[in-house]
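Take a look at this one; I'll ask things after.
With one protein chain held back, the other chains of the complex are shown just where they sit.
Chain nomenclature is as follows: A, B, C and D, assigned in order of appearance, with residue numbering initiated at 1 for each chain independently.
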Amino acid sequence: MDGILFYTFGAIAVLASLLVVGQRNPMYSVLLLIVSFGALAGLYVLLDAPFAAVTQIIIYAGAIMVVFLFVVMLLNVPREEPAPPGLLAAARGRTIGTILAIVLAVELVWALSRVREEWFRPGEAAERLTSVREIGVALFTKYAFAFEVTSILILVAMVGAVVLARKEAADERR
Amino acid sequence: MPSLNHFLVLSAVLFTIGTAGVFLRRNLITILLSVEIMLNAVNLTFIAVGRFLGTVDGQIIVFFVITVAAAEAAVGLAIVIALFRHRDTLSPDAFMSLKW
Amino acid sequence: MLLTLIVFLPLVGAIAALLAGDRSGRRDGLVRIVALAASLVVFALSLIVWARFDPSDKASEFQFVEHYQWIPSFGISYFVGVDGISLSLIVLTAFLTPIALLSSWGSVKQKVREFSFFVLALEAGMLGVFVSLDLFLFYLFWDAMLVPMYFLIGVWGYERRIYAAIKFILYTMAGSVLMLIAIIGLAYAHYAATDSYTFNLIELYKFEVPAHLAFWFFLAFTLAFAIKVPLFPFHTWLPDAHVEAPTAGSVILAGVLLKMGTYGLVRFAFPLFPETAHAFAPYLAVLAVVGIVYGALVAMVQPDMKKLVAYSSVSHLGFVVLGICAMNMQGVQGAVYQMLNHGVSTGGLFLIVGMLSDRRHTRLIEEFGGLKAVTPRLVAAFLIITLSSIALPGLNGFVGEFLILIGAFRWDWRFAAVAATGVVLSAVYMLWMFQRVNYGPMTNRKNTELKDLSTRERWVIAPIVAAAILMGVLPAPFLRPTEVSVQRVVQRVTSRQPAVVRGPRTEAPAEARTPRTEARR
Amino acid sequence: MADFAAVIPMVIVTLAGIAALLAEAFRQPGERMPIGGLGLIGLIGAVVASVLLWNRDASGFGAVRADNFALFLNIVLCGVGILTILLSGQAVDRDGLPRGEYYSLMLFSIAGMMLMGSATDLLVVFLALEVLSLGVYVLTGIKRTSAAGAEAAFKYFLLGAFSSAFFLYGIAFTFAVTGTTSLEQIGTALAARSMNPGILMVLAVGLLLVGFAFKVSAVPFHMWTPDAYEGAPTVVTGFMSTGVKAAAFAAFVRVFLWALEPMREQWVPIVSTVAALTMIFGTVVGVTQSNVKRMLAYSSIAHAGYLLVGVVAATAAGKAAILFYLVAYAVTNLGAFGVIALMGTSDRPHDYLSDFAGLWNRRPALAAMMTVFLLSLGGLPPTAGFIAKWYIFTAAIEEGYYWLAIIGVLTSVVSVFFYLRIVVMMYMTEGAPEAPAPRLSLAGVAALVIAVAGVLYLGVLPARVLAIALDSVRTIF
Partner (left out) sequence: MLALIPLLPLIGFLFNTTLGPRTSKRVSGGVATGLMFAAFGVSVSVVGRMLGTADHALEQTIYEWIPSGDLNIPFTLRVDPLSALMILIVTGIGALIHLYSTSYMHEETDSEYARYFSYLNLFAAFMLVLVLGASFPVMFVGWEGVGLCSYLLIGFWFQKPSAADAGKKAFIVNRIGDVGFILGMLLTFDTFGTLDFQKVSAVAASMPVEMTMGTLTIITLLLFVGATGKSAQIPLYVWLPDAMEGPTPVSALIHAATMVTAGVYMIGRTAVLFSHAPITLDVVAVIGVATALMAGTIGLVQTDIKRVLAYSTVSQLGYMFLAMGVGSYAAGIFHLYTHAFFKALLFLGSGAVIHALAGEQDLRRMGGLKRDLPITYWTFLIGALAIAGVPLLSGFFSKDEILFRTFVSGHRVLWLVAVVTSFLTAVYMFRLVFLAFHGPRALPAAGHGEPARGHGAHLHDAPASMAIPLIVLAIGSIFAGYVGVPHALGGANRIESFLEPSFGVHAPASHEPAEAVPEGASAAHDETSLELTLMGVSTVVALTGIGVAAFFFLRRRDRAAALAQRLSGIYRLLLNKYYIDELYDAVIVKPIKRLSTGLLWRGVDAGLIDGTVNGVGGFVRGASSVMRRLQTGSVRAYAASLFFGVVMILGYYLWR
């Protein structure tokens, strides 16, 4: 059962991701990515991480992707422009990129398929992993500092996004 | 239950798809999406590894990664908007004035 | 304190000159005087050191020593002192700098305060090189001194000055950075062997560098010095730098800078790695004698006076290197003496050429001719310096060359034999040039109105001429301070070399040792 | 409460950033507020805090350690910040940059850098990296009228995001092998089974290396550097070329020379190759540049190579050498970029070689200071750059890496060539007669004077700083 689910979700994730990358219309790309994220959320459930799965759906697919969609619509460039003619370098770049990607895939797959499960010694019972409480406690004790740092991170991102994206008129204020 | 290898390999494939996207697409937004794919692939690794180590740390790290991804997306999209203002295009090939 | 004063006073003078001037150049006169005064004070101080230096073999090797911790964690200290060899070169430096400054009064009209600043900064750097007894300190000065020279060539030079300046600095740096590696490596080797980090030259003298390292270190040191000397075939920066440098720059470049290379060989390369030096000396000597002949031959056909003098330096410095390679009393002492001679005579030649070029704005030999009719004094000075350069007995050049040849001959007669041809060749190129410039009919109308030496120029050239004669007629006072020092260097090097230096075949008469008190009839 | 001691300096800087933001928010339109001053106060406060924490070895939250190494870095970074703020005033006014956001982002970035240097947990390193990166990305593109700025920001951002994905993947593998992100535990875990690092761990090392190599702009991860440096406002370029590099190297040292020390044999070949390539590429490509900022970008690539030599030759001296080099490089490079920044006018940055022609005649002091900085970059005595290189090469030679040292010195000779091209322009070429004499702000000049003083101080009397650097690495490794 788990195996079927794994392959189903995995196939969806890979397929959707491939389509994201193979898609010329950014709008579709965003939507397909949401599909991919959904599939990943399924895998998270499979890995006894329901909280992560929920977060994935709500924050990632729900919030972040919406921002993307929002920007795509704001800028209103539905389709990618065709490659400028004669841009041989770009074409060559694609080829090189593809080759490199394949090589990387081979390397990673080769390496990761050699990983042995025996290397990992489960420390805690699996059911504790699913406990939101456990996560919450850890997040606000062990990871409290990191948590605080993220607040600064988000503040920076916020200020930065505002600075970069706001309209010129705002500058009149100085 | 699929083994850890399965999840790791899957994440590797997704990661590679993400990297490939950076090269193949000529649209800034899609490129940003490709980076998101990469981050998600890493997330999968974290959760899988955390599961097999039997610790919640993996999930918590994913939580942080999602935050980072959000922050990056915000700044990245802001930059894309700024770029679009200057050139009216989203093709990365249009932005080659700085070179050599 | 005296040495520190000598080294840093030029720097103080440099800053004073900078402050004395303003951007408009209205106070250039004051700047010039400040700079000249500073350099003269340094000269006076150097004479004091000379006078108070104890040349006897009972005195310690290095005198006026100052030793302060500087970067203790690396055994780097501010460690200065002089022996007879460096003393001579300090006096030479301090002697030539005021002359160079004075000579520039006529030719440098732009940015005088910066010019004075760089000349004095250069002097500080050169003096620093000669007094340093710490390898780190030495390297610091060695490299730092490139910068002012670079500016002197690049800003106040002739047409291709920028090319020449960059060539100068890159060429010399390329050599010296490898020496930097060797210095660090040497200090580390010492650390590895004795567990103490030191760049102290005296300590390192005592240290026997492992052979495989010594080989590379010696090469690195020697490459740096060979480029500076410049030894054939590393000399091609020199003609360019000389030709394009302003007169004062050329004077200092030829007079002092090149000696840093030969000084380095005597002070560092040979004593630090005696075994390797012994093995390499013949090869170096081959380069030296090739340089002697080659430099002379190429000098012969130069159409540009400065270039000719530049190539003559290659030839003359070949003698110096040959003397050092011989590593015996006469060879090294001759080499040290020849360093001084070359400073005086080539410095003088550059001054003369500079004066001609100030007047005519050309340095091509063919542009001149028959000058003796219009500028007899200038030509007279020119003649004496020319003769000093071609080592006429009675003038300074002879003493050095003769000692070097003796030293070289006792080491390996073949080198001396080839080197002796330099005696002919130097006469050929110098006299040919002298004749084409000064003799013959006045063919170029532009030369008919040339002015003879002005009062200032007389003051510039007179010390050079005086030195050339004095050092030729009375070399003993200049030789004596170096005697014990050279002896120690030779001793230090040869004591760790396998072969014993061959003495005269028959026993030397006892007279040779104690002639000083011989009664005069 | 003890936990907090370790983060006091960062907190102070962060608070200063927030204060700057608030000040901007409550500013009346048109009102001039000394927001930079707030930043200065915060940074000075952080310096004071760091000094007070010296030798305390405070640590907190299991993720931060204010050991002397970190504190040394804190002080350097605060110094970078102070000089940058002093230099910024003119550019901010001239280019109409959003003042509050500018200073606050800068302060947040500095806080991120400080955190990166102090972090003892890979996750925190990653978060700190993101904080400082996001701040710098935005600063790069902060001049909204500049298309080049936007382009630079975009390239920097995209490649940065790309590389941090790799970095993160590396963290994931490390986590997989050791089950933790704490550097200390990673080190212990690796040491325990150091004989068989496992295939995952080498992947982890490689990917972590990519992340750091990107941030320090090592070849072949350097490509963003010239473009970002050229496009960013000059002051920001100076800031990121020094601050980011310092922070990244600090974390690099902490991760690789501490946690991953047991893996040394695995990564040394890679790092030394990268170091050699970086030195060569940076200098060689710098030779033909005509834009000074771009030229200095390549120079900063080359300098990253020298620093990597220090990482390879990681004796105690080597680590101290890295610290010293960072200080020397920071004052020097900030000075150099500061001069370029002061040369700019509102219509154009004046960053081409030809813009320097005859500067000596127009602004002799500026030209002289630039010369000092360039000589220091070239490693000529008696400047900081010379001592720094000396120290790095000493470390290399001690560990027997003669070949790296030789490449290092030879490339620095080549680099002197292009630094001197600027000198040639300033001193040996006549400028256009109508070329304006740059207008200098008092704060900017003060910053430059401080930088010159620093360069010369470190060049002539380096013993004290060297001793402190040595002291700060001894406490941790």
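Worth a mention:
Following the convention adopted for this analysis, contacts are C-beta pairs under 8 Å (C-beta built on N, C-alpha and C of every residue); 3 or more make two chains touch, one makes a residue touch a chain.
The structure presented is a predicted model; accordingly, all values stated were derived computationally and were not measured.
Across C:Val12, C:Leu45, C:Val286 or C:Ala373, the single residue that touches the chain missing here is C:Ala373.
Taking the complete complex into account, D:Gln289 is the one of D:Ser146, D:Gln289, D:Thr383 or D:Ser412 that touches the chain left out.
From the options D:Ile18, D:Ile270 or D:Ile406, the residue with contact to the unseen chain in the full assembly is D:Ile270. For chain C, the residues touching the absent chain in the complete assembly are 167, 170-171, 233, 235-237, 239, 294, 297-298, 300-302, 328-330, 333-334, 370, 372-373, 376, 380, 387, 392-394, 398-399, 402-403, 405-406, 409-410, 413, 416-417, 420-421, 423-424, 427-428, 431-432, 435, 438-442, 474-476, 479-480, 483, 486-487, 503-509, 511-513, 515-516, 518, 520-521. Although one chain is not displayed, its contacts with chain A can still be listed: residues 89-90, 93, 96-97, 100-101, 103-104, 107-108, 110-111. Taking the whole complex into account, chain B touches the unshown chain at residues 19, 22-23, 92-93, 95-100.
Here is the rule we use: only the chains that are shown with their structure count from here on.
Note on chain placement: the centre of chain A and the centre of chain B lie 5 Å apart, centres being C-alpha means.
In terms of their C-alpha centroids, the spacing between chain C and chain D amounts to 43 Å. Touching of two or more other chains is recorded for residues 108, 112, 115, 120, 123, 143, 146, 150, 153, 156-157, 160, 162-164 of chain A. Residues of chain B found to touch two or more other chains are 15, 18-19, 22, 32, 49-50, 53, 55, 57-58, 64, 68, 71-72, 75, 78-80, 82.
On chain C, the positions that touch chain D within their shared complex are 23, 69-74, 136, 139-141, 143-144, 146-147, 150-151, 154-155, 161-162, 165-166, 169-170, 173-174, 177-178, 180-181, 184-185, 187-188, 191. Contact residues of chain D toward chain B in the complex are 123, 126-127, 130, 134, 137-138, 141, 144, 147-148, 150-155, 157-158, 161-162, 164-165, 168-169, 171-173, 175-176, 179-181, 226-227, 230-231.
Residues of chain D touching chain C in their complex: 364, 375, 380-382, 386, 390, 393-394, 397-398, 402, 405-406, 409-410, 412-414, 416-417, 420, 423-424, 427-428, 461-463, 466-467, 470.
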